[in-house]
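Complex shown without one protein chain; remaining protein chains in place.
The block that comes next holds subunit A.
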Amino acid sequence: MTVTDERSTAAGPEVGRSRLRKEDQRLITGRTRWTDNIVLPGMLHAAMVRSPFAHANIRSIETEVAEQAPGVITVVTGADVKDTQGAVATAWPITTDQKTPDHLPIAIERVACAGEIVAVVVARTAAEARDAAELVDVDYEELPAILDGREAAEDAVLAHPSLGTNTSAVWRLDSAESGTGGNVEEEIAKARTDGIVIEREYRQQRLIPSFMEPRSTVVDPTGEQVTVWTSTQVPHLLRFLIAATTGMSESKIRVIAPDVGGGFGGKLQTTAEEFATLAAARRVGKPVKYTETRSESLVSGHHGRDQYQRLTLAASKDGTVTALKVDLIANLGAYVGLVGGGTPVLGAWMFNGIYKFKAYQFNLRTVLTNTTWVDAYRGAGRPEATFAIERIMDELAAELGADPLEIRERNWITHEEFPFASVAGMTYDSGNYEAATARAKELFDYDGLRREQQERRDRKDPVQLGIGVSTFTEMCGLAPSRVLGSLNYGAGGWEHASIRMLPTGKVEVITGTSPHGQGHETAWSQIAADRLGVPFEDIEVLHGDTQIAPRGLDTYGSRSLVVGGEAVVRAADKVVEKAKLVAAHLLEANAEDLDFSGGRFTVKGTDQGIGITEVAAAQFTSHNLAEGMESGIDADATFDPVTFSFPHGTHLCAMEVDTETGGTRMRRYVAVDDIGQVVNPLIVQGQVHGGLVQGIAQALWEEAVFDEQGTLVTGSFVDYTLPTAADTISFLTDNTTSPSTTNTLGTKGVGEAGCIASTPAVVNAIVDALRPLGIDDVRMPCTPERVWTAIQSAGASAGGEVSGGAQPHFDEDAPNQDGPEPGAAEAGQKGADQ
């Protein structure tokens, strides 16, 4: 029962081929090793007792009744394990005086958000554990809770009273101070008298990553080492942080990320659940499994985004941008996550986008609230920034009555100008915005759709057409260790690879990255196959186990290929260098006289040669090595990038908006991405499709909502509305190629591109459809109700330019019709401020 792959016999280099994935076989036949599938002898099950309150003191925890329940082994409270439970750590304090509240896996005195763990029930079966969790009686003293980020900044109610403030950190980037550009205030003042100033506030609603595999952890403390299987993106970081916070010896901890069902940043975390399960397992001395329910996942897995963005854009009268000032409030939730504080900082270099601003300033305030903690979600800081700049560039175009693509072209970096030093202090390696845009316009039939838009406007069609543009860039490849050091990040950004040349001709590639759906086993095989000249099929990629891949920094930030892939390249090149010496001896030639190609060493000018796999066999027996030569051609490499890579693209979206109902329908979506050299086009397209839908979902459907008490209202998949196949369309995708100059293969990273680009493209399209009504914003998610409300309130002032007396087509009291957000309507009417 093997998958047949008719493409595997084609000749030519592996890199650039649409190889079908090696990973698929087990996934399509149901033989996958998810953490929750793991069963160990004597294994017990944990259930978490969680706080229903957003903020409360814990007066007492009564566990006796639960402990008497059938099958219950024990109930563990935070007090029981206070010296051994470790902590949920922050890796990135963005300032030296950042306020970072202690985050205990099992809360002891106080809970700071709903869903926090207060006790762990360990029982023979998962059902018994869950039943008994209901019997744990916790006496809470409710405290006032603060939920909204902007309100939190006022410090009227404190999320952590002992800190004295809700502000965790204030961080700033200023082009005049850093010498990368001019003075932002001066440029804005100039534009106020003799140019254009556009001021806007955008809201990045809170999202939930919603990986499909609920998080699960199995801890086996019965061996000499404690083994932790867990559904994570970061096995290496987890191992380090278990050691660093529990006092266990790092060498006694083995962390394995088996098959992991999606992450999107949501599993870029060392979680309270992992530490609580570890503490429980060590306490009972037996293997313990904990698998969350979806409802637990939505409230206790970290959330993403949640920013208030104030932007001031200055331009000259002809629409040439001069300055951009950004004031951000980022809601971190109750605790500072692993990279939670740093996530909005990653936007600092991206708000300026692909445009040539003279002056730039980025001011960030991170605040703590009594909500689920917020950390990286696909794109992490860059989608938020890209949304803001791409939205406001459309506002500038509207102000000038110009085509949004024309305004972008007037301001973007031209392809002759690379490498380009941005006003935020980054050097963009390569790109060609003109080429990507031209290709996107062609695929999209831009002119044709603009014509149709005009026709619909002219005939006052109740269904209007809007065209949204997003010409984005992003930074990939986290990250140069030295840069991370300068940003106060607690780890490096290198990546490691090892290559083992087995005597039977097979090859093991060991990577420190930790994939969870991205297809690294396939892509890494392609890279190694080309470098070593061995068949794709003969390469095995190993990862995600700290015992097998001892060195690594895992998978996030579109870093795996540009950093981890480069490490594979370098390890392979070292193998070839070592093998060359063995080959020279066997061929009785000088190493300098050998050529290496297609997996064979040949003596220049002769037909004598030997294959690299034969060399591997020869070094295995070591019967005939040169005098003094060490046996072995395996090699390790660690790659630390010197800079980031900057993929970019042009995305175009056409939305139909029914002005009578507020309903929207996607007509066409084109994504042309320049991600440098493509290793596997099939995998790249898949990454783009998936990213697009996540970004589109932010624009149209998804939002994590809390009620006034701090209870997550969108606490199940009934209310947190992920898009389905029926909500989405097929996409038109293509690539243009400007190879990166920062790594050997010229690759740039693609994991987050679709998600970064699509959100503003969709909202720009909706606003474009409604702009004749005087509407210049609709708050995300642009549900029919919000669109309809924007139309209604705009119609009141604009006199209803579109015909057809719009009637409400829904009943406000009906289920699934959330009330309008206060402020949505006003935001919709705010005009350009000159």
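Of note:
Throughout what follows, contacts are C-beta pairs under 8 Å (C-beta built on N, C-alpha and C of every residue); 3 or more make two chains touch, one makes a residue touch a chain; residues count from 1.
Methods note: contacts and distances are computed from a predicted model.
Considering only "von Willebrand factor type A domain-containing protein", "Carbon-monoxide dehydrogenase small subunit", "Carbohydrate ABC transporter ATP-binding protein, CUT1 family" or "Tryptophan synthase alpha chain", the record for the omitted chain gives "Carbon-monoxide dehydrogenase small subunit", by its UniProt protein name. Touch with the chain that is not drawn comes from one residue among A:L692, A:V750 or A:V767, which is A:L692.
Which of A:P383, A:G466, A:G519 or A:G544 touches the hidden chain is settled by the complete complex: it is A:G519. In the complete complex, the residue from A:T32, A:T95, A:T245 or A:T427 that touches the missing chain is A:T32.
Summary of contacts with the chain left out: across A:Q205, A:S295, A:S316 or A:Q792, the touching residue is A:S295. Shown as candidates are A:S51, A:Q85, A:N166 or A:S210; the residue that touches the absent chain is A:S210. Residues touching the missing chain, restricted to subunit A, are 1, 3-4, 20-21, 23-25, 27-32, 34, 36-37, 127, 210-214, 259-262, 264, 293-295, 516-519, 682-683, 685-687, 689-694, 716-718, 722-726, 728, 730-731, 754 (touch as defined at the top).
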